[in-house]
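Okay, structure first, notes after.
A single protein chain has been removed from this complex, and every other one stays in its place.
After this line comes chain A, so read on.
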């Protein structure tokens, strides 16, 4: 079994909860090296995502990804809206007709998301951006698939790698985004985009409660 449409919807509800719970942390991270709006923007965006997910029935995981993408593009603003939006649109394109996302699908969706973010943001690994969380996440997901891991194992591997990748942005000097204007002074802080990416993947991997809807739904092996 993999991730069906209900599981993907439930996962995005969890993402919204996690982002909202970490709102202040993201605000502080972004205030240190950016314009301080990342926590607020993402919280607003994922709150809107919950509302649009509740509005109707969804045919497939790809449809859910597209709906979340367009909602984020319209509500997040800043660089994060277009970047998350592009990532999710590309992920949707990578798994067009799947009823359920298996391990390979999750890895393919992550790889497509990374490509989208790189194309849109023109950032490379080491620039102190979301890419620094996504690159190790994609590599870890592909490794987990190679090792015969199930969907949950692939998500767990991606999440753990993103977490490490985000942490390792701290010493980097930003070369993209608002933080790049700070030059050397951007070192010593986590990149807020890499941190939020790790939080999103963490919520996807976690079986945590989602009280508002479809409680306990998670991507099973």
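As a working rule, contacts are C-beta pairs under 8 Å (C-beta built on N, C-alpha and C of every residue); 3 or more make two chains touch, one makes a residue touch a chain; residues count from 1.
By our rule, contacts and distances are computed from a predicted model.
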Problem set entry | Protein that the absent chain corresponds to, by UniProt name, given "Autoinducer 2 import system permease protein LsrC", "Phosphocarrier protein HPr", "ANTAR domain-containing protein" or "Na+/H+ antiporter subunit C" | "Phosphocarrier protein HPr"
Exercise. Out of A:14, A:50, A:152 or A:176, which is the one that touches the chain we can't see?
Worked result: A:176
Exercise. Taking the entire complex into account, which one of A:85, A:102 or A:165 touches the absent chain?
Worked result: A:85
For this session: Check the options A:37, A:132 or A:218 and report the residue that touches the missing chain.
Result: A:37
For this session: Tell me where the left-out chain touches chain A, residue by residue.
Result: 35, 37, 73-74, 77-79, 81-83, 85-86, 120-121, 176-178
